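Scroll down for the structure; my scribbles are underneath it.
All protein chains but one are shown in place.
For subunit A:
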Amino acid sequence: MKKIILVSFIFMFAFANSAWAHTGLESSNPESGQVVTEELNEISLNFEGKIEQSSTFELLNSNGESIPVENISINENQMIGTLAMPLVTDSYEIAWMIVGADGHPIEGTIPFTVEISSAETTEDEEVEQAETIAAPSTDQIDETEEDESSSNIIPIIVIALIVIIGGVFFWLRRKK
């Protein structure tokens, strides 16, 4: 009996899942939100674990047009692609799609900006920088409209549970 009580105390932290950490993005060049001011010829992505063949990425400019990337190579947890020509000033997005070694496909995006300074005014730069900072927080979630429905349902659930417990209890009591 003591053993069982002891065991039941540790249960809360027991039975973790059998899943493994899925292979997420560890670092990248350029990084998310980075403003690149030098010539960019290569994009590299580092993941937390080995990634499988068929993993790939795409480079999109601010109009959503795909920029050609030459020979994407995959080596253990690194994916490198070279650019046919250096990027011009614009905001870009790397859209990566990988399969981790645990077989789970994962995807994500890395926004960044290129500013090769030639005739840009400082005003433009500021605007662009502000945009990059704002970019990652666009997908905020709004779930407030559901609050009403769930607060009505809780009392009903509580009453239903009381009725069930009471019903079963009296039914059991009548049994010999």
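What we mean here is this: contacts are C-beta pairs under 8 Å (C-beta built on N, C-alpha and C of every residue); 3 or more make two chains touch, one makes a residue touch a chain; residues count from 1.
The rule is simple: contacts and distances are computed from a predicted model.
One chain of this complex is left out of the view, and of "Enterobactin ABC transporter permease", "NADH-quinone oxidoreductase subunit A", "Molybdopterin synthase sulfur carrier subunit" or "CopD family protein", the protein name its UniProt record gives is "CopD family protein".
Touch with the hidden chain on the side of subunit A covers residues 1, 3-4, 7-8, 10-24, 48-50, 52-54, 99-106, 108, 136, 139-141, 143-144, 146-147, 149-151, 154, 157-158, 161-162, 164-165, 168-169, 172-173, 175.
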